[in-house]
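Only one protein chain is missing; all other protein chains are in place.
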Amino acid sequence: MSEYVLELKGITKIFPGVKALNQVRFQLRPGEVHALMGENGAGKSTFIKVITGVHRPEEGEIFLEGRKVEFKGPRDAQAAGIAAVYQHPTSYPDLTVTENIFMNHEIKKRGMIQWKEMNREAQKYLDQLDADFKSTAEMGTLSVAQQQMVEIAKAVSTHAKIVILDEPTAALTANESEKLYRIVDKLKDEGVSIIFISHRFEDMYRLATRVTVFRDSQYIGTYEVDKITNADLIRQMVGREISDLYPKPEVKFGKELFRIERFTRTGYFKDVSISVKAGEIVGLTGLVGAGRTEVMEAVCGITGFDEGRVFLEGKEMRIKNPTDAGAAGIILLPEDRQKTGLIMSWGLGRNVTLPILDKFIHKGLIDEKEERSLAKQLLEDVDTKAVTVFDPASSLSGGNQQKVVVAKALAQDNMKVVIMDEPTKGVDVGAKAEIYQIMGELAQKGYAIIMISSEMPEIIGMCDRVYVMCSGRVTGELPRAELAQEKILEYAMEKSAGKEATA
Amino acid sequence: MAGKSGRTISATPENVWKKQIFSWEGILVVIFLAVIVLCKLLSPNYTFVNVLREMPKYLTEIFLLFPMAYILMLGEIDISVGSIVCLSATAGCLISNAGVPFGAAAVLTLLVGAACGAVNGLILVKFPELPSMIITLGTQIVFRGIAEIVLGSGGSVSPTNMDGYRMIAGKIGPFPYIFFLVIISAVIFAVVSAKMKYGRSLYAIGSNRRTAFYSGIRVNKVIFIAYTLMGLFAGIAGLFLTSATYAANTTTGKGFEMDAIAMAVFGGIATTGGKGRMVGGVISAFIIICLRIGLGQINMNSQLILVIIGILLICAVLLPNITGSLRLKKRD
Partner (left out) sequence: MEKKSIWKRIADSREASLVIVLILLCAAVSIRNPAFMTLSNLEEILKNNAVTMILALGMLCVLLIGGIDISIASTLAFTGMSVGLLFKYGYMGSTLLGFLLALVIGAVCGFIIGLVIGKGKVTPIIATMGFMYIYRGLAYVIGNSQWAGADALGDFKNFALGKYLGFGVINNVIMVTVICYIIFFFVMKWTKFGRNIYAVGSNEEAAAISGINVSRVKIAVYTIMGLLSGLCGALATTVYASAQPDMQTGKEMDVIAACVIGGVSMSGGKGSVGGALLGSLILAVIAKALPLVGINSLAQNTVKGVLIVVVIILNVITKRVMDKSALERREM
């Protein structure tokens, strides 16, 4: 028996034009939880796909319990006892939980699927994980946390010896994360080895014994978790020193710039009132699903609302669609860059100028030269890592995509109110600092800023004032001096604790 | 602002001409020339004047190509246009037979078409959950159905006063009027899609409808206009079709939607939206028309010509996919 259940040596994976992995190695001990960290684009996801047989590496060897193996496809890896829970649940929304769990290893008798037995077995796995839903439920009706639980049940059902969790807590609330930690502990106790990818340091400290760091497609090192400091780890991941993650400037606030009163949309939020002064950064936080994004999307005319009034510089506004909002100077930077923030197949330049085409129109025609030079200017202002304005948005890392979204907002020079929805979600540490920097500069210039975020450190680090939402209502308002994680959480979970017990 | 690293981003396009020549449109021009040479070799009658003389019959379908290209760029589809051609042609004949002067009857023909298109557009805008394929499948049956009702048991109508229809079928030298109208429309549609805000909006919506909406593009308006244009041009096609066939019946325009889609797709305008250029669609339309005329001159079975066009279409979309995957394999 080898010392390691899984060992990879000298793995190189080349995609057209890029080396996604360059001579990477990795060792997993039996029964350990091993964190894998690195910035976005460091090659973690590709590496996982090599282990699960989705990608075949150009060079390198894989050893399972000391024996050399070669995976021709995901099937081989599954047969070898490797299961992965991917970042975006790879589920089938139209099928039941049972089918999702047993996909491709159905219980059959004489070629016929045994539904009763499968439902019973699936329920057994769910019960083990303390799931609060039935195995016959349709996957699409479950919450993200519940879907993740199904994915884990699926891994358990294949009797996997190695389970890979790819950013499992990214979409979970604090409560749900805690539940996930317990499940991971339980798996570990049963002798399963776990590879854990996450951007959250909390996850790593809570679960892992060792951590391996990748940077720029290369292996940097493996460390004992309790022997490495946070700062050292960040330096390994980023490759340079980050002095101040939250560069919050001192700004003297102007008069109130933006106010919403008693915003209500049946089933989403109720009686939400928020105000922002010029130069102020206001946080809007709460658990996922508390209605934060929904309020702001209604303000910007993306969805309708039933009641409520919007005031900009003291004047009441009527905003029926995003075009009106843009014209009024209320700019939303949406959370989902791929689906609502950018057009991924387009060049960066055209993405930036999409909301302001009218500026370049002479006699009905678009002056593309003028358009490109303005786009270039704006992209350089936010320090985007790109070669030309024609680079497709899909070729950038998450952090740089976010910078393009910022540039797109800055392009609208009538901007007064900036609403940033989870501006650093999926953004690596280096780019995060740069985005906070830009946010601070915007505040100094006198814009009113609303930041929606679930991440406590950035809420506490960047905001002058914070509104906390819970189940569609504002449950608390805290000035900067009173910002503390416990207090925010208390407001955020006001009712949900009771709710979870009955669900 | 930030920008402290001093990194610069290039904004000058490179290899503009090279990219034009090696684009799909460049390949289409070569195919076009090849088709002309081939037909010339096959048929001694394949002269410029002869081809022009036969062209009007086929040109009506190009009117459908223009707005269809827009709708495909949007990532939508409209399979009801053949029926709109039928209904507007029928309406035109009946209105003109009721004693309305030709000019007014012609305008009303176009209005009937535009109204049908607007109905499609309205339903799609009000019910964005529904795929356009299904809605236009329903209206395809309805529009032709209405034509069937008004045509009655005879199933066909001819204008009693042909003067007006004959007039629009006229020529300047060897060029029929419709030829000029097609060229003018092609230029306008190409300029709008490539150089104007409406065109940019088409591509934005076709590439990512939600991002376009979030960015302040008036998505509903753009879609509604595209479908109304589609109806309007189906009306124009109906008018010219009547002037070429001197009648409208229940099968008028059947299958036109597929021909228009085929021309657009062959021209590089993908049904998935956000891709392709008007120029490609127009060149591919002329390739198909010139090929049809040439093969028709050597008395090839018209159905065999359809088989050839079908094979060409499949090859045209298959080819880039195959070469693309081969290139990927090579790099590996």
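Letters A and B mark the chains as written, and numbering starts fresh at 1 in each.
By definition in this document, contacts are C-beta pairs under 8 Å (C-beta built on N, C-alpha and C of every residue); 3 or more make two chains touch, one makes a residue touch a chain.
Please read all numbers here as calculations on a predicted model, not as lab measurements.
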- Neighbouring shown chains of the undisplayed chain, as defined at the top: A, B
- Item | Option touching the unshown chain, where B:60, B:88, B:109 or B:140 are the choices | B:140
- Full-complex contact with the absent chain, from A:128, A:230 or A:266: A:266
- Where subunit B meets the left-out chain, the residues are 77, 123, 127, 129-131, 133-135, 137-146, 148-149, 152-153, 258, 261-262, 265, 270-272, 301, 303-307, 309-311, 313-314, 317-318, 321-322, 325
- Message: By the contact criterion defined above, which parts of subunit A meet the unshown chain? Give residue numbers in ascending order.
- Response: 52, 54, 73-75, 78, 86, 90-95, 99, 103-104, 106, 108, 111-113, 115, 133-134, 266-270, 471-473, 499
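Here is the rule we go by: only the chains that are shown with their structure count from here on.
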- Task: Just give me the whole-number Å value for how far the CA centre of subunit A lies from that of subunit B.
- Result: 43
- Which residues of subunit B touch subunit A in their complex? 1-5, 7-13, 191, 195-197, 200, 204, 207-208, 210-218, 274, 328, 331-332
- Task: Please give the residue numbers of subunit A that touch subunit B in the complex, ascending.
- Result: 14, 16-17, 58, 302, 321-323, 325-327, 332, 334, 339-346, 348-350, 354-355, 357-358, 361, 364-366, 372-373, 375-376, 379-390, 408, 410, 434, 437-438, 441
